[in-house]
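Handing you a structure now.
Heads up, this is only part of the complex; the chains shown haven't been moved.
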Amino acid sequence: MAILDPDRLLPSEPSARRVARDLYTLVRDLPIVSPHNHVDPAWFAGNEPFTDATELLIIPDHYVLRMLVSQGKGFDQWGVPRQDGTVEVRDKRAIWRAFADHYYLFRGTPTRLWLDHVFQDLFGLSERLTPDNADHYFDVIGDKLADLAFRPRALFERFGIEVLATTEGALDPLTHHEALRASSWDGRVITTYRPDALTDPEKPGFAERVEQFGDLTGEAATTWAGFLAAHRVRREFFRSHGATATDHGHATARTEALSPSDAAALFDRALRAGLSPDEAELFRAHMLVEMARMSVEDGMVMQLHPGAMRDHSPGVAAAFGSDMGFDIPVPTDFVHGLKPLLDELGHDPNLTLILFTVDESTISRELAPLAGAYPALKLGPAWWFFDSADGMRRYRELTTETAGFYNTVGFNDDTRALCSIPARHDVARRVDCAFLADLVVQGRLDEAEAGEVAGDLAYGLAKRTYRL
Amino acid sequence: MAILDPDRLLPSEPSARRVARDLYTLVRDLPIVSPHNHVDPAWFAGNEPFTDATELLIIPDHYVLRMLVSQGKGFDQWGVPRQDGTVEVRDKRAIWRAFADHYYLFRGTPTRLWLDHVFQDLFGLSERLTPDNADHYFDVIGDKLADLAFRPRALFERFGIEVLATTEGALDPLTHHEALRASSWDGRVITTYRPDALTDPEKPGFAERVEQFGDLTGEAATTWAGFLAAHRVRREFFRSHGATATDHGHATARTEALSPSDAAALFDRALRAGLSPDEAELFRAHMLVEMARMSVEDGMVMQLHPGAMRDHSPGVAAAFGSDMGFDIPVPTDFVHGLKPLLDELGHDPNLTLILFTVDESTISRELAPLAGAYPALKLGPAWWFFDSADGMRRYRELTTETAGFYNTVGFNDDTRALCSIPARHDVARRVDCAFLADLVVQGRLDEAEAGEVAGDLAYGLAKRTYRL
């Protein structure tokens, strides 16, 4: 028996399915390049075992939790710790059983595809999770996790990961990356420079962090020139731990190229008097241009993820913290927003700026036209809510005709869930092969060309664009 | 001969069609739950016969009329009464012939699907309507309508309607529902509380209506506390006539939670001095929160239909009135708009707020992410312009991966056209079965699961969500 259909996500029409299978065969076993994700580097540094199915697959996964919460099954029921440290339900097996009772909610979702992949491919389970086999699942997964072959480093190798880039804040000491560098293990786990906490003066504690930034770098970070110098020092430090990219999660895509004196004055006000919301937005906008300028200098690939309103529910944020599945997309304006940056650097051969969106209306209207013109721009893959079979399909349909395949950058798993990495890449590979196969049977692409493109989408583009 | 293809709207690929047929067989004959529509309760109370094809199918149907008007065939030509009472063309047979001449305009539209369904399934016609058979159609339909078996109550039973909710304004005396309750007929026709005329101070005559509201309820409705009390009294009255839901047609999705004193002051100004457009919007926004609070108290399911600019053509409105097909969608902001309501009540287990949109760009960007997180939110079906085969398909593709099936609420026919009810539910059932079948053949859902989901989409979800 099997949980997974070997032809899942491939076209149903037989001639297209045949082509898609052939294409998929070419790319299925290519190494995984994961240039952007959020797994914890401590796992690889410490290489401690995961404990049980609930700790591994439910409690840390906001995709899972948000769906359960949306059906009135609140965070407390799933063992999620509150900000005050309390945990309402501690019986992991009971939580797992409750999860099995609600697994039907995930029908048709990517979460279900990812989990089923993990259940079958990683843990060797062969029947769909139901209330009846919940205990069996919990036992099997728990037993496996106790095995050395399921420690983080072993999983990394089993998954065929060639390189994995985690994401750390600008003040992060990179202790775990340091430990990895010092270890004998040769898995390539690199970092990514994420300076949001030091580009956004509205994040509480900005002034304090600027002080720390100075301490950490030896620069006079409370002056504008010193602040920029500190970023340079820190970027260099991240590069020395493998980083080839920066990542910027902004509320909007706005950029500005202020004069040095205006920027300095704004920075001073941010530290001393505080900024109005408009001024804070202006500062963030200018910092994107500064980051782009530094990318031109140091060759770091720049990623911009705008458009999510963070912590839409203040009640959830207060009780359980951020990143709990209550970030909601808003309309995003890339055309006006990016113009100042592009006016200055859009044709610079040393800049690669990768754009992501959670506003699908921008894909064909703004992103594909921009990326199909400016050499500095590339399109990141379908992201977040759209890291899904239909989302990826729409992404290809909305980008390819205007920007082609070669202004896209391959796949990002962007996940905190280590075990889901192969599942996510597999979904992307299948969806891309299905899309390519349809082009082939519709006479829009030769099969040999499609094979080349499939390889690039699965492996080559990520490796080349992220300079890995 | 037949007008309708028995496999219409099912996938063309044979293996998917086979699965879709099997799924459709499971749901085709399920009872119709119609939790939201606009048919006239007087039909069931009076049970008088309809007169002819033109009166039944053309004159009252703004979907039909708008298409004809868009091709330069104005309302007057179709027997539509002007606001001043004049009717230019009174020959119903001549109108029907003219309609047959223009029936080709509806190719590819849902109107065509619905009408063909009515022609074949209800009236037993077997050839597509053409100029040549227009008279035959008119005669056959006229003869049938004279039959007792085509009276409204008989149609209700023939259609397999388990429950049908009409929509009435807050001041409506519910005479027809009262008559139905008193009658021996056991068809379940319930009402829905639609208080727009008493939440929107910009609708002419607001102050007068508030006076009537007081008279009707015995509350001091011209005071803020009395006004709210009057709503409570009236909601209770509607519930005593079967209502389980309220319906709110607002221009925007804006909500606000004003302080009681601010709300009271705004209400006073609305009655005495009049409000600016911004203040009126604020009042409506606050009233949505008041309605939500009352829903928490009394358990009525709340429906919000924002985003249509009503009466875009003032000429049409002046000559023929509202609801003539000249309401046009505008961009809608759910993320900021709903936040005040959700901050207060988004996690309240007693609130169910069903959202509808006519701005498809919000489906994947805003609605699915919101409904896939907040327990109070559910997604109404593809609505109005999108109550159509492709519209429904897009709706499933844009909602399922983020919000799943179980944050949607089944189908609403939302119609004034009694005879189209089975046709509309049939289209929805077919499109959902086609969507599910594609998931099955793509290995994304087991066939047994798909059968369960199909039943829920066709019947179970509407019944449960609307508490019917």
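First chain written, first letter: the chains are A and B, and each begins at residue 1.
Just so we're on the same page, a contact is a pair of C-beta atoms (placed from the backbone, for glycine too) under 8 Å apart; a residue touches a chain by one contact, two chains touch by 3 or more.
Note that the structure is predicted; figures quoted are calculated from it, not measured.
S.K.: Which copy number describes the whole complex, given 2 displayed chains of the same sequence?
M.R.: Whole-complex copy count for this file comes out at 3.
FYI, only the chains that are shown with their structure count from here on.
S.K.: For the Cα fit of subunit A against subunit B, please give the angle of the superposing rotation, nearest 5 degrees.
M.R.: 120
S.K.: Take the average of all CA coordinates in subunit A, do the same for subunit B, and state the distance between these two points in whole angstrom.
M.R.: 40
S.K.: Under the touch definition given earlier, write down the residues of subunit A that touch subunit B in their complex.
M.R.: So the residues of subunit A touching subunit B come out as 4-13, 66-67, 69-72, 74, 104-110, 113, 128, 309, 312-316, 325-326, 328-331, 358-361, 385-386, 388-391, 394.
S.K.: Looking at the complex, which residues from subunit B come into contact with subunit A?
M.R.: 11, 13, 15-16, 333, 335-336, 339, 342-343, 346-347, 349, 361, 364-366, 368-375, 377, 397-398, 400-407, 438-439, 441-446, 449, 452-453
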